[in-house]
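Removed from the display is one protein chain of the complex; every other protein chain stays in position.
Here is chain A:
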Amino acid sequence: MYKVQKKKPEVDIHSQLKYRFRLNFYDKPPLDDIIIEDFETFALDRLRVLAEIETAFVRNSPWETIKKHTEDQCRKYLELGHTTAKTKDLDRERQKDHISHFVLRLAFCRTEELRRRFVKAETTLFRIRYANEDPQELISFLKSRDFDWVEVSSAEIEQYRDQLDAAGGKGSDTFYKVGLNRDAVVVFPEVIGLHQVKWTRVPDLVEKRKVFLKGGMAYVSSKEQSSIIFQSFQAHLEKALELTAKALPRLDEDTRIVPILDHLSQGFLAGGTSEWNNATSANGDEITADMVDDISRKHFPACMRNLHNALKRDRHMKHFGRLQYGLFLKVLGLSIDEAITFWRRGMSTIQDDKFNKEYKYNIRHSYGLEGKRANYPAKSCQQILMNDQPGSGDSHGCPYRHFSPENLQTALLSMYSSQGLTSADIPEIMQIVKGGHYHVACTRVFEITHAKYGIRKDNGVGDGESVTHPNQYAAKSRELELGATKGAVKKDTDGDVAMS
């Protein structure tokens, strides 16, 4: 149990907080009433972070890169301040963390595949937060839970000193000094009769021979102690998700929640969700119909390049293609008048009469000037990947997903070889596509084609973020070009204008 130490200022802060610790094992669901908007936005924010983590794994990024990207994402969407940071509304942050975790549990408990991916991403997030934890806070947190370990007596340490040293891989000094409590150091899970834990608590360490085993007990050095904690977190979450899955049929009756959950789990499958409504204002400049062709060659993701080329080639485009491309252009900065000009020129097989009657209305509609006057957002990668599968005469969709491998390779090389993509890059991209990680493939192409701006592998479209929206792709690309011509751009990484 938590032992009250000498009174210190921090202890007072602890006691005032509803959430005493920054780290959370998520043992108990949030009991406060949750407003439905928070329910979804909190979850979406967490989802962005988890999707980035998963993407980083798919890209085989080194641990340091994964950690850094995740920290960047957390700063934006899921800030979690240290208890010593007195200026922040810590309870609010921690509540958001708590609620969002539990909402996503509901969304991700439903298939084994989703559970597996969720557990991996969540455990990684926990590991990263754990690594950044303040040592004092970490000790308090660890003491607040029962991890079923006991410290090895010094007599026992003496008895097995050689073996312990060998298991630690280094001389005794480092072996004994690293860790939480500077003095007591080696912990071991307990054995049966004595309320103790077996070697099966640390299978990863056993497999790598990083512990000393005796009679079924693992002696774990403090250096490896985190292994027990992560394994415990993971096992705990796996079990909880299975229980939630069993309880979920009852939840299906709540019609407000189910569509949100569907949306959330789909978002994860498509590599995160993204709305990109602010790109126009961010770039601040309007574009004209004449500029589209040039911009398409320099800044469009493959899906939009493909639509643009199809329009030029066929001088016509079917409904879903016009919808996907038209909304994209709107958000890119094409005004309604320029849009009408653009489409009038593009759809040159159509008579003026017919165009004005049918197509013009649709364009005005999509700009919110007709019908129910809604401001329709452009389609995100998730929507493009999951909805309205293209038929044989269609050009919409995502080339990474909807093209045959041969066609995709040809298309990519013809679209992007002028920007530095070579056939040597193709195998890597095709490998990612084969794994079903289309947005990762698109991100990789962005990196390769923007190398001249200093973009490197794992930079993504900036800050290691991967592509989740065609307009994000185009906006980031234009930003880079702008930065290169004007020198430095004063903009925060989100594409929003920095407020000061």
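By our rule, contacts are C-beta pairs under 8 Å (C-beta built on N, C-alpha and C of every residue); 3 or more make two chains touch, one makes a residue touch a chain; residues count from 1.
The working rule: contacts and distances are computed from a predicted model.
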Protein name, per the UniProt record, of whichever chain is missing from view ("serine C-palmitoyltransferase", "NEDD8-activating enzyme E1 regulatory subunit", "UBC core domain-containing protein" or "DNA primase"): "DNA primase"
Touching the absent chain when the full complex is considered, from A:K214, A:R297 or A:R364: A:K214
Selected from A:A167, A:M317 or A:I363 as touching the chain missing from the view: A:A167
Among A:P62, A:P203 or A:G435, the residue in touch with the chain that has been omitted: A:P203
Positions on chain A where the hidden chain makes contact: 162-167, 169-170, 198-200, 203-204, 206-209, 212-217
